[in-house]
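Provided herewith is a single structure, encoded as C-alpha cells, for subsequent inquiry.
Removed from the display is one protein chain of the complex; every other protein chain stays in position.
Labels run A, B and C following the written order; every chain starts at residue 1.
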Amino acid sequence: MTEFDGFRSDTRAWLEANCPAKMRKPIRSEADLCWGGRNWSFQSDAQQRWLEVMAERGWTGPDWPTDYGGGGLSAAEARVLKEEMQRIGARPPLTSFGISMLGPALLKFGTEEQKKHYLPKIARGQIRWCQGYSEPGAGSDLAGLQTKADDAGDHWLVNGQKVWTSYADKADWIFCLVRTSSKSKQGGISFLLFDMTTPGVSTKPILLISGSSPFCETFFDDVKVPKDQIVGEVNKGWDVAKYLLGHEREMIAGMGLGTSGSSVMLGPAARPADPSLRTEIAAFDVDALAFAAMSERFAAMWKAGEVHPASPSMMKYAGTELNKRRNQLAMAAGGSEALEWDSERSRNGATARSWLRSKGNSIEGGTSEIQLNIVAKHILGLPGA
Amino acid sequence: MTEFDGFRSDTRAWLEANCPAKMRKPIRSEADLCWGGRNWSFQSDAQQRWLEVMAERGWTGPDWPTDYGGGGLSAAEARVLKEEMQRIGARPPLTSFGISMLGPALLKFGTEEQKKHYLPKIARGQIRWCQGYSEPGAGSDLAGLQTKADDAGDHWLVNGQKVWTSYADKADWIFCLVRTSSKSKQGGISFLLFDMTTPGVSTKPILLISGSSPFCETFFDDVKVPKDQIVGEVNKGWDVAKYLLGHEREMIAGMGLGTSGSSVMLGPAARPADPSLRTEIAAFDVDALAFAAMSERFAAMWKAGEVHPASPSMMKYAGTELNKRRNQLAMAAGGSEALEWDSERSRNGATARSWLRSKGNSIEGGTSEIQLNIVAKHILGLPGA
Amino acid sequence: MSLLTDDQKMLKETAANFLAEEGSIAKQLRHWRDINCRDGFGHGLWKQFAELGLNGICIPESHGGMGLGAVEAALVLEEIGRNLTPSPFLGSAVVGASAIQGTKHADRWYPGILSGEAVLAFAVDEGPRHAPEQTALEARRQGNGFVLSGAKQFVVQGGSADMIVTAARTTGSPGERDGLTLFAVPKDAAGLAVDNLSMVDSSKAARLAFDNVALDADAVIGEVDNGWQPLQRALNAGGAGASAELVGVASGASTMTLDYLKQRKQFGKLIGEFQALQHRAAHLYAEIEIARAAAFKAAALLDSGDERAELFVSVAKAKAATAASLAVSEGVQMHGGIGMTDEHDIALFMKREAVLGELFGDVYYHRERVAQLSGY
Partner (left out) sequence: MSLLTDDQKMLKETAANFLAEEGSIAKQLRHWRDINCRDGFGHGLWKQFAELGLNGICIPESHGGMGLGAVEAALVLEEIGRNLTPSPFLGSAVVGASAIQGTKHADRWYPGILSGEAVLAFAVDEGPRHAPEQTALEARRQGNGFVLSGAKQFVVQGGSADMIVTAARTTGSPGERDGLTLFAVPKDAAGLAVDNLSMVDSSKAARLAFDNVALDADAVIGEVDNGWQPLQRALNAGGAGASAELVGVASGASTMTLDYLKQRKQFGKLIGEFQALQHRAAHLYAEIEIARAAAFKAAALLDSGDERAELFVSVAKAKAATAASLAVSEGVQMHGGIGMTDEHDIALFMKREAVLGELFGDVYYHRERVAQLSGY
C-alpha cells in the first residue's frame, strides 16, 4: 500500500469507464496508431473518442502542467497511469512527435507564449509534427548542417534541404535546425518551428530498401518564418537539439529495442533442423535474455536517477545491434521462404522487409559508431575521443 | 619434366646418402632444434654431422653466393632442395636468426668486408644471433626507440635497454637498432652488430605467463662498439630494419601460422559431447580450412611475385587470430583437465601453456592492430591511416 | 589451383570486361526489376554470353563446349557476382549442364545452352531449408514411365526454364540417399503448376506443384534409384559456383564501400580516416581474400576429382557466405542513411547475398556438413 493507492484506484475506475473496448486490443500494425493532426481521419469512432476523453483529462501529456493542456501529474502518478493503462492493454490515445519530442523541449526552452500556444494543441492532437534535423551532408555530423535561415527583418528566410524527415509528407508543422551563423559550428544553429504549408516547402518521399517510404527529403526554397517561431535564443538551438536528442535516445533505450519478455525466437515446438542454426539461436537467446535483464535494470536505474547520462548510448548500441542479429537469424530460420518478396506464404516478404528495415536501426538516431564514440568519451573517459 | 630434373635427382641422391636417419625424424620439441653458436652442445652426433655436411655444401644458406659460404643456388633450385628435404622429412640442419633474418639484410646492405666476415660464419652455425629491436617504450611504435649510440671517435658508445630479445641469454652476437640522431625519428636510427660478451651488456630473462622464458630484457651500459660494425649508413638503419622485418613477416606468413593440412581440431573419433561446442568447432574448421587454402594460394602467388608487398600483414593478422581461436577451442574441448597446470594427465598443462603462449602471436612481430593499419593504408589505400 | 594459367587470365579478363560493360546494375538488374520483367534477367544478355563462348565452359568439347571446369566457371561467376548480373549462367550452364552430363539429355539440351536459347532449372528443395536427403516428391512407376506428385520450392528461374531437372523419390523414405532419381521435366508437362515468385533480390524462383505429372521412362536422368550421385555432382558444382559468385558480391560491395570511405566527409574528415572503420575494412579485406582462396580451392578439387572436394565445397560455401554477409552489412552500415535507400546500389548487394547464401545450403547447413565429413 502506498500513498498513491487512492490515485491508482481512481485511475483504474476512470479507465475502466472511459477506455473503449476496441482501444484495448493489441496494436497489429502502423495503421492502428492515432497520429492526429489537421488532416487526420480517425480509424474508428472509438479511436476518436479515446483521444478526446484522454486529451480532455490532460492525459495525453500526463506530466505536463494543466495550464498547457497537460495532466499535471507527478512522475510517480504518471507511472501509475502508465501501469494501469498497460494492465488493461489500453492503446496510447495519441502517437506524436509533438508529445514525445517537441513538447519536453518547449517546456524547457519555450517562451510562455509559445507554451500557451503550442502545447495545448499538441496535447489535443491537433498538430502533427515532423523533425528537420539530418541533411545529406550532415548525418552523423549533425552539427555540420547547412540549411540557412537569413535574418530578413520581420522574418527568417529559410533555404536548404533536410533528409530523413519522418512522415514529412503527412506532417502539419516541422521543428527544424537551421544555420543562423557560420561563425561557429554548433554555436550558429537555431531551432525554428514552422508550418509545412508555408510557400517554398516541398517534400519527396524516400523509397527504402524494405519497400516502404516513411521518410522524406524536405526542401526549403525562400521559406518565410515569422521571427517569434524560434525556440530558445538565436544561435543557441544546439542546446535545444541536444536536449531533444537525449530524450529521443532515452525513448529508444526505454523501448528495450530488440527484446521482449520471452526472447526465444522460434516457437517452442519448432526445433531447428540444423544443429548449427539451433546453437546459434541459443547463443542469440543468451544475449537477448541478458539484454532483457539489462533493459529492466536500466529502466529501474533510470527512474532512480542512477544512470550515467550517456548510458542511453550504450543501450541504443546494444539493443539495435541485437535487433539486427535477431532479424538475421529470423532470415536464416525462414530459409528460402523468407526470401520470397511477394508471396502469400511469406506474408508479402514480411520477414525480409523487417530484416531490411532493421539495418537502419544502427544508423538512425545516431549510428552505432557515434554511440560507441559517446560511450568511449563520456563514460570511459578515453582521451580525445 | 623440367630443366631442374637433373638437379632434383642429384639432390635426392645426395640427401639420401648424407642425411642421417635420426635427422629424418619429426621435431618433437624445441630441444630437437640446432641453434649453433660458440656455446652450442650438439644433441647428438647425427645433429653435428648433419650441420657439417650441409654447411660444407653451402646448403644452410642455399641461395647465398658461394663466396659467402652459401650454396649459390637459383630460387628454383632452392625450392627443389626444400621439396626434396621435405620429401624425406629432413630436419633443418640449423635454426638461426642469422640465416633467416640478418643474412638477407647483410647481403643487401652490408659492405663486402662484412659479407666476407660474417656470412660464412653464419652459414656454418658459428654465431648465434639475437635481435635488439623493441624497447619498453617502443613496442608497436618501433621507430620511437631511445637506446643511444654516441659517436666516441673510434667507436660507438651504446646505452639503453631492449626488451623481447629472443634468447639473448644464449646468443653470441646481437643485431641492434640504436638512435644515432634525435633530429629525425626514423632518420636517426642506425643498425649495429656487436658481441654479447662486450663489457656493459647484460641480460635478464623475462618470465612469461605460460611459464617459459624465451625472451630477455637486455641492458647496455657504456657498451663500446667498433665503428665498422654498423650495417648500412649512419642514420639509415631504419631501411635495414624494415627490410629485415618484411622478411620476418613473410616467414611468419609463409609458415601458414595456425594451419595444418587437416585442420580438424579433435580426432575424428572424438565427437564433442556438447552440441554447441561441436558446431563452434565446425565453424572454426571452416575458417581454418579456408585459411589453409589461402596459405597455399599465398605461397604460390608469392613465388610468382604476384602478391601485394603488404600482403604478409594480412596473412600474419588472419593466421595469428585463427591460432588464438584454435587454442581457445582446445581449452574448451579439454574442459577442466586442460586447466590443470602441473598434472601428469594434462602433460604439465601443455594445452593451457600453448593457449597462453598463443596470446602473444597477435602481439609479437607487429600487433594485429599494426597489421590492420598496414592493410588499410597500403592495400586499401585509405586516407591518413 | 592458386594461380591462373594464361588462358584462365584471358577468360577472366573477357568476363570482367563484358560484365562490367553489359552486365552492370543499371543495364541489367535495375532495368529488369524496374520494368517488372517476368524472367528477372535478359535473354539478350544470355545470348551474348553464348556468343562469347561462356555458356560452354562446363560442356565437353565433344558436345561443342569448351571442356573446361569449375575453376573457369568460378572466374565468370565472380564477375557475375561483382556486377550483380542476373543470368541463367549458374543454373543452366553450370548446375544444369552438370546434372545431365554424360546422359542422353545432354544431346537434347547442350545445343540450346550453347546457343543461349535454352534455360534449365534445378528443383531439389521441398522445405524452406536445403535438405536434399529429405526429398519426398514421389515418382511412382506407371506403365513404362513415372508419375510425379509433390512440390518443390526455391526453383531458381523455374518460371523461365525450358526444362527442370527434378529430384524425386522412386523408393525409400525421406532421409535416405538411396532411392532418389533425377528427372528431366519439360516446362509444359501436364499437371505441373508453376508459381513464379520474385525474391528479395528481384531474381525469380518458382514454387512447383506436381499433380500426377506423367513422364516417359526417357525422362529419367542417369539411373533410377541412383540419383544421389548425379544430384551431389550438380549440388557441388552449384555450391562451388555460388561460392565464387558470393566472393564477387563481397568484392563488389567492398569496392563500393571503400570508394565511399574515400569520398564521404563527416566532422571535417574523410570517414575513411577513422581508424575504427579502417580496421573493420582491413579485417573484411582479409575475409574476402580467404573466401576467394577457399572458393577456388573447392573448384580446383572438383576439377581434379579429389576426394576432399565435397569437404571444400562446404568450406567454400560457408566461408564465402560469411565473408559476403559481413561485406554487405559493413557496406550498408558504412554508407549510413543513403545505404538504406532504394536509389543507392549498396543494398542490392545485401539482397543478392541473402539469396545466394541460402542457395544450395546456407552457412549452418555447410558447417554441419563439414563436421559430418570430418567425422565428428
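The criterion applied here is as follows: contacts are C-beta pairs under 8 Å (C-beta built on N, C-alpha and C of every residue); 3 or more make two chains touch, one makes a residue touch a chain.
Here the structure is a predicted model, which is why all the values come from computation and not from measurement.
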Completion exercise
Output for the hidden chain's shown neighbours is A, B, C
Handout entry: Touching residue (missing chain; options A:T165, A:T218 or A:N373)
Key = A:N373
Problem - Which of C:F183, C:W228 or C:F274 contacts the chain that the document leaves out - result: C:F274
Exercise for the section: Could you tell me which of A:K115, A:R278 or A:R326 touches the chain that is not displayed? Expected result: A:R278
Handout entry: Touching the absent chain when the full complex is considered, from B:E30, B:D141 or B:E233
Key = B:D141
Fill in the blank from the handout: Touch with the missing chain holds, among B:L33, B:L157 or B:I206, for B:I206
Fill in the blank from the handout: Residues of subunit C touching the missing chain are 274-276, 278-279
Problem - Where the missing chain touches subunit B, by residue - result: 134, 137-141, 144, 163-164, 206-209, 211, 273-277, 280, 324, 328, 331-332, 334-343, 345, 349, 352, 355-356, 359-360, 362-364, 367-369, 372
Problem - Hidden partner chain, residues of subunit A it touches - result: 264, 266, 268-272, 278-279, 281-283, 285-287, 289-291, 293-294, 296-301, 304, 306, 314, 317-318, 369, 371-373, 375-377, 379-385
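We adopt the following convention: only the chains that are shown with their structure count from here on.
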Practice task
With chain centres taken as the means of their Cα atoms, state the distance from subunit A to subunit B in Å.
Solution key: 57
Problem - Centre distance in Å when subunit B and subunit C are each reduced to the mean of their C-alpha atoms - result: 43
Problem - Gap in Å, rounded to a whole number, between the CA centres of subunit C and subunit A - result: 41
Problem - Residues of subunit C whose C-beta touches two or more other chains - result: 367-368, 371
Exercise for the section: At least two other chains touched by the same residue of subunit B: list those residues. Expected result: 278-279, 282-283
